[in-house]
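My structure is below; once you've seen it, I'll send some questions.
A single protein chain has been omitted; all remaining protein chains appear in their positions.
The letters A, B and C name the chains in turn, as written, and every chain counts its residues from 1.
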Amino acid sequence: MSAQQPNELTLRIAGESGEGIITVAESLSRVAARMGFHLSTFRTFPAEIKGGACMMQLRLSERPLFHPGDFADALLAFNEEAIRANFDSLRDGGILLYEADIEAPLPRREGIASFPVPFHRIALQEAGNLASKNMIALGVLAQLYGFPIEPIVHLLEEKFRRRSKAVMENNRKGLDAGIHYAQQHLPDHFSGSLKMLPGPPKLVMTGNEAAALGALAAGLDCFFGYPITPSSEIMEYLAKNLPRVGGKFLQTEDEISAIAGVCGAAWAGRRAMSATSGPGLSLMSEILGLLSMTELPAVIVDSQRGGPSTGLPTKTEQSDLLLAVYGSHGDAPRIVLAPTTVRESLEVIVLAFALAEKYQMPAIVLMDQALSSRLETVDADILSNLPKFPPTEERGETPSEYKRFQLTETGVSPRVFPGTPGHEHISTGLEHNERGEPEYDEWVHTIMSAKRHKKLAALARDPLVSGLSSMFGAEEAEIGIVAWGSTYGPVTEAVELAIAQGIPVKALVPKLLHPLPHGELKAFLASTKKLIVPEMNFTGQLATLLRSTYRIPTIRLNRVKGVPFRAVEILEKIQEVAESAGRSRPEPELLESVGANRGES
Amino acid sequence: MSAQQPNELTLRIAGESGEGIITVAESLSRVAARMGFHLSTFRTFPAEIKGGACMMQLRLSERPLFHPGDFADALLAFNEEAIRANFDSLRDGGILLYEADIEAPLPRREGIASFPVPFHRIALQEAGNLASKNMIALGVLAQLYGFPIEPIVHLLEEKFRRRSKAVMENNRKGLDAGIHYAQQHLPDHFSGSLKMLPGPPKLVMTGNEAAALGALAAGLDCFFGYPITPSSEIMEYLAKNLPRVGGKFLQTEDEISAIAGVCGAAWAGRRAMSATSGPGLSLMSEILGLLSMTELPAVIVDSQRGGPSTGLPTKTEQSDLLLAVYGSHGDAPRIVLAPTTVRESLEVIVLAFALAEKYQMPAIVLMDQALSSRLETVDADILSNLPKFPPTEERGETPSEYKRFQLTETGVSPRVFPGTPGHEHISTGLEHNERGEPEYDEWVHTIMSAKRHKKLAALARDPLVSGLSSMFGAEEAEIGIVAWGSTYGPVTEAVELAIAQGIPVKALVPKLLHPLPHGELKAFLASTKKLIVPEMNFTGQLATLLRSTYRIPTIRLNRVKGVPFRAVEILEKIQEVAESAGRSRPEPELLESVGANRGES
Amino acid sequence: MELETENPTFECYLGNLDPVWCPGCGDFSVLGAFIEAARRLRLPNHQIALVSGIGCSSRFPFFVKAYGFHGVHGRALPIAQGVKLSNPELTVVVAAGDGDGLAIGGGHLPHVSRNNPDITYLLFNNSIYGLTKGQSSPTSPTNLATKTAPYGLMGESMNPAFLALAYGATFVARGAAIKREHLSDLIEQGIRHRGFSFIEILTSCSSFNTKHLAITKVLQRMAPLETCPEDDLEALRLASDTRHIHLGVFRNVKRPTLNEQEEHIRQVSQKTGPVAVGSLLQAFA
Partner (left out) sequence: MELETENPTFECYLGNLDPVWCPGCGDFSVLGAFIEAARRLRLPNHQIALVSGIGCSSRFPFFVKAYGFHGVHGRALPIAQGVKLSNPELTVVVAAGDGDGLAIGGGHLPHVSRNNPDITYLLFNNSIYGLTKGQSSPTSPTNLATKTAPYGLMGESMNPAFLALAYGATFVARGAAIKREHLSDLIEQGIRHRGFSFIEILTSCSSFNTKHLAITKVLQRMAPLETCPEDDLEALRLASDTRHIHLGVFRNVKRPTLNEQEEHIRQVSQKTGPVAVGSLLQAFA
């Protein structure tokens, strides 16, 4: 439980859903971003339809952040339950601000300073209504940590623009009351802890918003989708904004119809996508195979949640990887990518469109609930320097000789869109010859299977994906970590902590998960003696892919708690492995690997 | 191209679809079975809706056969195309019987004796209609190889019982004409080659029929299905016979509704199943996960065909393995089994019901088109000695304390069916506590994930599955083969051939593919230096599972020709590996394993 | 059906879990109406099988003391069909939302209607996707602004009772959460009906669709049907009336149920009595 870092702050605000907690945390986030801070957040979504516990954590720092932090510097809690559930997340030396009305005895820990704040009373007495409790909290926190007040007011005005004047006046009253209370009753030695940073202001967005923006930046023509938590915001953002930039949006009756629409639009020559979560991806299995067979591009975002089945719809998990890679009957090649941060959610979607189009196959982008819904800062120039697209359509010189599925060195054939005079042809999910005509001859199937898979090999060599993996840590380390998706954040911090403790460790986080980036992985694995694979799933799905591809022993670290890893959880594993290496225990062998297989964790 | 074996015969009959070729081959098969022979067949299905080339091969022997044979002793061909397409399948010393009308120059090979037979002319002149061409062929072959005529006549009478008398009379005329022609114009030195065998007569059935019978033997209560090649015959057999034994049959509007019906019936406490092929299994992905989560038994047969997508609907392939194992979002445990022979298709279905029920999860049984549609002999006592079922329902003593998802040592909880007074409870696809009530707490999900996967570990230790793998060949061999499903047949023969050539080789064919039978596989792999994995798929799906589980290098042998392996194809690979071993080439290493990954074949 | 108590109380049917619906949600009233019907029918708890999909309304089975199956989105009906086909003893009731039942699950309704299993289907029509927080549903009215139709919905909205009539469901009714007594009566009739009973229930989402079912406006348009129309076309006309929202029973006819059909097939197939599996082997000799 490390001490507070200079020019860094982690706040956790907790209470009941409906008390306006998210507004407090989001307002502080946006103001911090305007001050030039980097930030990362985490929030829980109540499992129930309405009501239930609600929490948002907000961490800001002068350096880039991809993890909301293991521990908070301060916890502001509106009720007893909120204190109990979150007290342990306070770092040593942290402070607790809590509703003064609470009568029950509170948890205590040495080094934690506790301050009761009469939110309730102030709200009723000074702002005149209970609803402004959260504004008081906002004022208290702003004053306590020295957030500039003017931008906060400005932000609230934007946010409540459409509401009556009285609402904003109440907000203002609450905010001022909170500031006032803090000035009078709370210590002031934190107020200098945040210094305005130079650099330009940053943008704040969620992973879902970034993904939607990425699709727009990639030139998305058509979106087809069916709502599902936690991906719905992608759809909702596009419902609003895709028509504004000239694209088309259709809510379909189910996910099968959505991917069918994507398939139709792709065949018609347009950029198309859908966004879903695990249950939707399962339903899309059949048409994903059709896209492989008819060699059509498509981008499908799967924001993963706890599984199997309906599982834990509002919680995070990384358990759809093997479905994404293998989830269609037959040998059906596809591309699988996973962004690690909010910024990358934008970039990787663009890349997914580029790769899908270039290699004419579906690309699945795996996000997860935590990444989808967390706020993070991104630079304002995020739209520059995105992957470039190759020309999509290639018309042969002599239409009559045109072959839609022509055999080529890379396996990629010239694509011509319906509507082009003279190139009429057929696409079918049946096996077919170069012209696209059904043919079931044994050699045709063999050659065409090879053709379709060749494209994956060509893709693996493409400059578009080279250097895409993140690599960090101590180059010479014998302990290595391979992770994916949003687990990147806690891994970066765990590696830093370990190195600070004198344990050399390094990490590689591929964004391309199928085909795996062999060049980078092979070099990394060759110099690694112990490989830790932390994943938010039960069976070790990336570990399974790594073992089947490189036949290396993997030390799995699986968590299915529905919340992101804490950096310390990974750190502990690193320590454990480092110790066992010191004691020169025998290397994990065949047996361990077997034991580590599905079902025997 | 080995010589004809004593008391063994392989016949291939080829022509146009609609010429009655299947009737000839099936009649000879049934008569041979009544004579006590073992047999195995192979037939092609024309890709087109009607018409197209048609071929059936029939191999009989005094020892058990699980492979229709690489080469034929005789080829009977009705047209030129049939000769060209099948001539290469004649063994050295084989004979060709062909329609005398054919004028084009015929392929020739030394050692092949060719005999024109005027099927056409005889049919018109002696039987009075062209339709009896096949009866003439039947007569010719019967006479040539000394099949007893009376049982053939008897069989035809049964078959055409419902048709007019004239039909049977014509058949009889054709048959006699064929016999007569052969007596007069064809050599008679083959006629003694088949000796009536002692032992009881055998039954002849297809893999699909065996699977359907297996389901009935297992006490199937309800079948829900949607037609799809090549599994439709399972459904059709059950449509007819399930009501006769007191069960219920429903054709649903699609595969999703079918597996939903299975799910409902399973929850109601009944034994339920569906049968489909790849496209249907893809569509079932989501509800398969629901079955994992609600811990309900279900048996799903997937008769695999060429993929991806609609692919090659009438051809065989083994490319749905990874879909079967991994094809649902989330960590969704299931059982995957694959019978290797027709007899086993019956036995493995029964086992699938027993395991699904005992471990309360879905069991997928992978067959393939070749196995589904091939005729094979099985012993008449096939229904004795089937796996026994554990008691299914366990009511707690005190209803109020009943917990449907109680944590137990094996992970298996007491199951009580709706309708039981006092045990009312809820089942949900949401994560839940022991009572089945939704709960998303991080520990509940962790513990329940472990519970669900624990069952797989318990299953792997169950006597029901111990010793289930086939193991054969030279025990001390360093070259090993691991194969699955119907590839078993050609592997048995390849191993025999190799050993006969002095190459020691052994093989293991697991019927349980998920969880893998670790005990058997580990022992086998530990004593194997070179591992060949022949599969009828492009990416090496079992090889992938073996590498991810045991981290051993695999030498893949992948064929996607739509037809079963020939034994010689596998033999050649064995020879190649044996030679390279002699030249002590370096072992396939990391690099090779990487190259051997998806997409770089 | 065997009764557990002579006169079961409301509490006899309350499940262990408290409803998680938002305050003001119409689904509470549907729950009440169902329990009232169960009480009047004296359904033994253990013979009630409640099957649902995913959605706020699909939480229904959690709050009733009965056997409950909460499956996946859109598949409640074919799952329930499997339950009823395999165990005719159970009283099978399905709860589904307008999205669950008419969007993703809309393909099953015509076929289950044809098959006519003895199931009572409660379609909770709140004209919105509640659980996922406010996207358009197939019954959302034209012009409604939703999260997925921020500029207002285009196109025609669906009419559940009308569709069920077109599909040939043997019992079709429409009730409203706000008319709990009447609804309870419809549910009772639906359960009594031997065959597939489709009951559209107008309910309200107090969190994400407050505009649409503004109770006063809708109440004004509600018009109870005096009697069940004899004629199919008349039923279709009434169900699709745009001026009035007719409440009541639109159709109530007899046709062999799925289990009766299945029983018939069994008898035909067993002309000479039931067959043992072993004897089927003869055909392969």
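Brief remarks on what is shown
Here is the rule we use: a residue touches a chain if its C-beta (ideal position, glycine included) is under 8 Å from a C-beta of that chain, and two chains touch if they have at least 3 such contacts.
Because the structure is predicted, anything quoted here is derived from the model rather than measured.
Across the whole complex, the hidden chain's contacts among the shown chains comprise A, B, C.
From the options C:52, C:115, C:132 or C:204, the residue with contact to the chain not on display is C:115. Which of A:84, A:120, A:180 or A:248 touches the hidden chain is settled by the complete complex: it is A:248.
When you scan A:34, A:173 or A:530 for touch with the missing chain, the hit is A:34. Interface note for the absent chain: among A:96, A:182 or A:205, the touching residue is A:205.
Chain C meets the missing chain through residues 102-108, 110-111, 114-116, 138, 151-152, 154-158, 162-163, 166, 168, 232-233, 236-237, 240, 255-256, 261, 264-265, 268-269. Within the entire complex, the positions of chain B that touch the omitted partner chain are 48-51, 226-229, 232, 235-236, 239-240, 243, 251, 253-255, 279, 309-310.
Taking the complete complex into account, residues 33-34, 201, 203-205, 209, 213, 216-217, 221-222, 224, 240-241, 243-246, 248-250, 252-254, 256-257, 260-270, 272, 286-287, 290, 294, 378, 380, 382-383, 417-430, 435, 437-438 of chain A touch the chain not shown.
Assume only the chains that are shown with their structure count from here on.
Here the spacing of chain A and chain C, counted between their Cα centres, is 38 Å. Across the assembly, chain A contributes 279, 309-310 as residues in contact with two or more other chains. Residue numbers of chain C whose C-beta contacts span two or more other chains: 54, 72.
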